[in-house]
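All remarks here apply to the structure that follows.
A protein chain is absent from this complex, but the other protein chains hold their places.
Note that the chains take the letters A and B in the order they are written out, and that residue 1 is the start of every chain.
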Amino acid sequence: MNSYYVINLLIYAAVDAMACLGLSQQFGVAGVTNFGFIIFQAAGGYTAAILALPADSANGGFQSYLGGLNLPFPVPWIGAAVVGGVIALPFTFLVGRRLRGDFAAVGLLVTAVLMNLLATNYRPLFNGAAGLSLIPQPLQGEYNSQSTGYQWALAAVAVALCAVVYLFVRRITESPYGRSLRAMRDNDIVADSLGKNLLSLRTAMLVAGGAIAGLSGGILVSYITTWSPAAWGYAETVVLFAAVIIGGAGNHRGAILGAILVPVGFEEVTRYIPTTNGLPPNLIPSLQWVAIGLLIVVFLWFRPQGILPERKRVIRLAPLRPPAEPGPAGPVPADSVPAGSVPAEPGPAGPAPRAEAAAASALPRPTPPPTAEDVPGDREVVLQAVDVVREFGGVRAVAGVSLSVRRGTLTGLIGPNGAGKSTLLAMLAGTLPVSSGHIRYLGEDVTALPAYRRARLGLIRTFQLASEFKRLTVMENLLTSVPGNRGDSLRGALTGPRYWRGDEDAAIARATALLERFGLEAHANSYAGDLSGGQRRMVEIMRALMAEPRMLLLDEPMAGVHPNLARKIGGELLTLAADGLTVLMVEHELAIMDEFCDPVIAMAEGAVLAQGTMSELRRRSDVVEAYLVG
Amino acid sequence: MKFTSPATGRRRRALVLAAAISAAALAALTGCSAASSSGGTAAAGAPASGGAATGSALTVADVAPFSGPDASLGPTYLASCYGATAAINAAGGVLGHQLTCKSVDTRGDPADAVPAVNQMFASTSNLALVIGCTSDEAAAVVPIINARKMTMFCMTGQSEFDSVHFPYFYRLVPPDLEESYAMVAIAQQLHYQKIALAFGNDIGSQTFIQPAIAALKKAGITLTTDQTLDLTATTFRTEAEAIVQSHPDAIMTEALGSADPTLFSEIEQLNGGKMIPVIGTSAAISPAFFKSAASAVGASTFSSQFHADNLVTETSGPAYQAFSAALLGQQGKVPGATGDFTTYLSAPGGVHLYDGINLASLAMIMSKSTNPSVYGPDILTIGDGAAGATVCYSFASCKSLLAAGKAIRYEGPGGPTSFDSYHDSTGIFQIDTYSANGQVNVVGNLSAAQLRALSG
Partner (left out) sequence: MTIFLSSVGFGLVTASVLAVAAIGFTLQFGVTDVLNLAYGAVMIAGAFLAYLLNSHGVNVWIGLVVAVAACAAGSVLLNAGVYAPFQRRGTAPITMVIVSLGMTLIIEFGVQAMTGGTSVSYAMSLGPSVSADGFTLTTVQFVVIGLSVLVMAGTHALLRYTRLGKAMRATAANRTLARNCGIRTGRVITATWAITGGLCGLAGVIFAMDAGSFDATSTDLFLVLILAAVFLGGPGQAYGAMLGAVIIGLSTEVSAAYITPSYKYVIAFVALLIMLGVRPTGLLGKTA
């Protein structure tokens, strides 16, 4: 029995699986749709080739190419991975900005075609359409590269590297950093508003995926000893995407399965169709492409999650334990006190009711509690808008608004439809740029600061429309907004679970307490997208609270919520305000304003009409008219 | 989006995963058992190279593109395989075995060619010979086939194979280098003073340019412009305009697929309705090319303005008779061979691979073995001919001479062979044209001396 074919399949499977893992990491986990993916594999292949080949003049002179450094194994493979990662950097201009996903995808597709065109036509680069051949194989001088022993060894190395890549992407994905990636995938604007630096995340994924693809290209080139533009057209990218979609985007085992089924299985199976039939020779390959197209569309319709869908990450709720010793000086078990927060009030010993104590310590304590003589009007201004204007093509949605919000207040923002409330809120949060004017937060001018930076300073917003991370569980939703988790960086993720376990457990404890406080602990491990409208609202608010905000910007938080629940949420907010949290809340329910908000700002037609308590506003004729008319 | 409950979902997924992996593994392993080769009874388990079991059929594999831009090449070679093996089988076969043909589609790119060839070795139990291997895939597959110690007769003109030693590699077609010289020699013979170049940007065509430029210089012919055609583009108006503006006497070109026909029609249009004479390469001698070119500018216009170089092939005599009878007998039986079948009588793949199959078969008989390591040297003996060898022109006649104990030299429709140390044999060139009905005519000859005068 001829084992060369099995070896061939094995190496191709390893290379394709590696490429699919890289693509799945970009597309399935981080939501970066990289239609130019094949360029990175091609770059890796070419790099490995020109590093391994001798100088072109010494190689018979009939190929012309750059490089030709004749470097020994494993340098060509290392170079392939490095170059694959480095050339990802220019692509960030397409995916980093706020460009529609489909536009960015088109740009990447076009870039792949462009690169292929350049490589084909510019001969001095990589020998044009003929490509590079007679590429030396690893350790070719020492071993007979055509013997079965050598080839099995090469296959084993390829499979081993594929396993390494698998562990690498798994480690990234199963970490707080991976959770942030998935949050970005599910709703990037919301992730941005919770402090995630989208550009940095996407760049990291492009580079990581590019390096993986580059390595796969290097291995492939070492096996087949040639590389030409015909081997990496945009069709190859489509095949890889089909593999990831069918196998299961976002599931790493799914990526491997997809690689085995599509580029290897499907393409190889067609070789077995006997060729003596009277069919025209072009028919089978054409039908093969039709089949791949059909598979893509059919899978996206019937089973978009793929054969192996993304697993649900079930997180055990951290049990609450009372402090081992009452009293301020006593050591407190780690999981009932969140890391870095102020310890429970000094005072007489005596166990406070467990849930209350833990819950109280779970909630954010950004500033010292106010003293008794505190008067709202005397407190410092946390957020200030100075003459803020927003224009949309000639229409002034916000026409010169100036307002101040003081610490510890629950300020309401009301107004009829079209008054500009949500627009103003968006500008305050940074998710929308101002046309003119200034915004000051904690004394600093933050007008030019992007949303995620403001979030890291403690300015957190919620959204009017449903904005939970649908494919994350409720618990995961809450955990994403935790700032300062050591595992929420690439380096932290790669260092491993032992490094960030502490921070993670502390966050889980806080989240558990919050869930119990809001009564949703039973749903902790349900997908947020499966909850009812009111429950999703609460998840959003809890998520905002988990971010340790100093100031909350809430956009209609009670919309669609049962009045009892609304009252409960309002009560929670009041408690938090008493502890120093500042809230600015847009609401339509005037009863809520009555009960909870002081002061209240009334807007109409893009400008502030008046400010005061609800009862004061009700007495003003201009406010009443704006509501009747507007 | 609905998510199934974890337990049933997991079980189902595990089953699907297991099924998928077993299917893929099965597909791979079946490659090692009963062959899927066309026709014939194939014994399972016999090693690829080594003695074949008595009575079983020997396979000749056509490793070439059957799909993609060069899809016309595979069927051309298959036609000659069918012709040659039919004649061999009619004369009693080789050492008691009948011969059968198999096509192996490389899809025109190296990454696909490698698994195709590996699968061929895994699934073909009585492989005796490989033919084909064009420039699209040769660089990738020749080392593999050579390592498996299988004889191959290749069609690639790439310069790599002019001086790299692969013991199992044989080539009966000239390197592209020589074809460039032949084209320039044609230009000389037709007294053209100014030539424009228009070559495609693919592997096979790129290699003509530099030698052609050098040869034109040596011949004292002016190069008016050198245009490279992107084979994926659909119009070449700018290139055509540049060519027309440079006022050449003729154009030297090779740009396969739809590129050349498009170029011709645009040149004609921009040149006030008059087509400029064209000198093409041997790749233009194919029914598919004639069909496209004729529909682009009209059959009579095209045929009156077109010349191509081609390796000398006989058009009469005993070798040609045998060849023509064998090949034409396969008309209509070769899958994918469309167009005028008689063109295969002149197509390089048609003629020289027929010779290659005959040479290999006769070598097997002479060495009494189907093992390429054993019969290989006899190919050279029969091709070059030892001193005092009798010349024979067909498999049947050569076989009977061998049976009578005589030393032979095979001379087929491709003319006499003369292998150098790299197993390359190039013959002399002739000048071909088409008639308006697509028939190929030989209108002149080029001598080796003419070519040598142009080489650098």
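The criterion applied here is as follows: a residue touches a chain if its C-beta (ideal position, glycine included) is under 8 Å from a C-beta of that chain, and two chains touch if they have at least 3 such contacts.
In this text the structure is predicted, and so the values were computed from the model without any measurement.
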item	value
Residue among A:L89, A:L167 or A:V290 touching the omitted chain	A:V290
Selected residue (touches chain absent from view) among B:G257, B:G280 or B:G415	B:G257
Contact residue for the chain not shown (choose from B:S180, B:N201 or B:T343)	B:N201
Where the unshown chain meets chain A, residue by residue	33, 93-94, 97, 99-107, 110-111, 113-114, 117-118, 121, 238, 241, 245, 280, 282-283, 286-290, 292-297, 300-301, 304, 393
Positions on chain B where the hidden chain makes contact	67-69, 71-72, 201, 227-230, 232-239, 241-242, 245, 257-258, 261-263, 265-266, 269-270, 272-273, 288, 291-292, 295-296
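In this section, only the chains that are shown with their structure count from here on.
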item	value
Between chain A and chain B, centroid-to-centroid distance (C-alpha), Å	53
Footprint of chain A on chain B - complex, ascending	1, 3, 6, 9, 13, 16-17, 20-21, 23-24, 27-32, 36, 38-39, 45, 48, 66-68, 71, 74-75, 102-103, 105, 107-112, 114-116, 118-119, 121-123, 135-136, 139-140, 143-144, 147-148, 158-160, 163-164, 201-203, 206-207, 228, 230, 335-336
Chain A to chain B touching residues, read off their complex	1-2, 4-9, 12, 60, 62, 117, 120-121, 123, 128-131, 133-134, 146, 220, 223-228, 230-231, 253, 257, 260-261, 264-265, 267-269, 271-272, 274-282, 284-286, 304-305, 307-309, 312, 470-471, 527, 529-530
